[in-house]
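Shown here: the complex without one of its protein chains, the others still in place.
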Amino acid sequence: MELDLVDQQPGGFDALYGLEVTDASTDGITARVPVRDELKQPFGLVHGGVYAAIAEGLASFGTVLGVMAGGKLAMGISNHTSFLRPITEGVIHARAVPRHKGRTTWVWEIEISDQDQRLCALSRVTVAVRDAPASSP
Amino acid sequence: MELDLVDQQPGGFDALYGLEVTDASTDGITARVPVRDELKQPFGLVHGGVYAAIAEGLASFGTVLGVMAGGKLAMGISNHTSFLRPITEGVIHARAVPRHKGRTTWVWEIEISDQDQRLCALSRVTVAVRDAPASSP
Amino acid sequence: MELDLVDQQPGGFDALYGLEVTDASTDGITARVPVRDELKQPFGLVHGGVYAAIAEGLASFGTVLGVMAGGKLAMGISNHTSFLRPITEGVIHARAVPRHKGRTTWVWEIEISDQDQRLCALSRVTVAVRDAPASSP
Partner (left out) sequence: MELDLVDQQPGGFDALYGLEVTDASTDGITARVPVRDELKQPFGLVHGGVYAAIAEGLASFGTVLGVMAGGKLAMGISNHTSFLRPITEGVIHARAVPRHKGRTTWVWEIEISDQDQRLCALSRVTVAVRDAPASSP
């Protein structure tokens, strides 16, 4: 596997909604997502799925950073996101911190705030650590 | 407010990831999302945020259907999605059913499966029911 | 290990709050808890921790039933209980059903109702399946 996870910005779904990782280590990840109409639900607020996606993306990314050197894979088990305050414009800021780095699971807490630093969503993401499948030569 | 929620397909974020509602009432909503590369995480699986977004979209939509006639608004409180089996291709199928229709909160359970009808994610979404702000004339 | 889990009623904390298992297989567990003042919070309702404990007890028990023959252990990862309607008297009824029986995790959904069969709490419990430690001779 030659994923250059550290150097490059996200692709796939993380790119679709606009995740921009600004700082990343196994001790925490900081990211931002600019708000645009395509991220909103019918009432003009940022869609709850965007917060959940940010949390999921950061926790998975951070766990991969921590376990891939040991030949392990990371795979999300669950994502629990609470919505505290709506965001309608500006930039969404996220900070993910690992609260448990176990042999078989990592647990992350993710705080999401608006550009005025008000806490807008809280997420807990549990990521399973698994053996990577043996690669064929 | 003139949202024609019932007749039209989703816009905003729900349109971005491709939600297609195929059946909707306050007793349950059925929807599908075709898998494409833009919905995946770095390892080629559908991103966990997609499942959470589907669950959130359906639960919010269903609650709005149920309460807007009474002049109320719906607003997500929390979304807890568990990932049971990865999806990599085909069509994602979702079915949302309300388990509690309270005066102040509705609670939905959403089952997400792949095109072989295997259960792939389970979500519980809690939606607050609030008074709509008085509209100015 | 000689836990006779199947034949005997619960001990420890499950006995303290009064769990009575009335039917148990790896496809579902039914149980009841008689309400008494010692299970209540200050306002006279059954304490939320009681519902969470019932869900946890049943999911752990059911997973053990399913994996111990294969030399595995079960260990709770998370418990998410939503409170829908208070109970103040009578008997609490619970039904736990496994929604996913994976190699490394089992996921259960638990419905808790009052004696009038009204749904009062919903819980999702994720249980890890682990290798049992090698026993010394």
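Letters are used for the chains, namely A, B and C, taken in the order the chains are written, and counting of residues starts over at 1 for each.
Rule of thumb we're sticking to: a contact is a pair of C-beta atoms (placed from the backbone, for glycine too) under 8 Å apart; a residue touches a chain by one contact, two chains touch by 3 or more.
Predicted model only: the values in this text are computed from it and were never measured.
Although it is left out of the displayed model, the omitted chain contacts the following shown chains in the full complex: A, B, C.
Touching the missing chain, out of C:Asp37, C:Asp116 or C:Asp131, is residue C:Asp37. Although one chain is hidden here, its contacts on chain C can still be listed: residues 3, 5, 10-17, 37-43, 46-50, 52-57, 60-61, 64, 73, 75-83, 86. On the side of chain B, the interface with the absent chain consists of residues 77-78, 80, 104-105, 126, 128, 130, using the contact rule stated above.
Contacts to the hidden chain, counted on chain A, fall at residues 80, 82, 84-85, 99-100, 102, 107, 109, 119, 122, 124, 126.
Here, only the chains that are shown with their structure count from here on.
Two copies of one sequence, chain A and chain B, touch each other mainly through matching residues, since over half of the numbers at the interface are common to both.
A centroid comparison over C-alpha atoms places C as the chain most distant from chain B.
Work out the mean CA point of chain B and of chain C, and you get 29 Å between them. Rounded to whole angstrom, the centroid-to-centroid distance between chain A and chain C, based on C-alpha atoms, equals 31 Å.
With centres defined as mean CA coordinates, chain B is found 20 Å away from chain A.
Within chain C, residues 80, 126 each touch two or more of the remaining chains.
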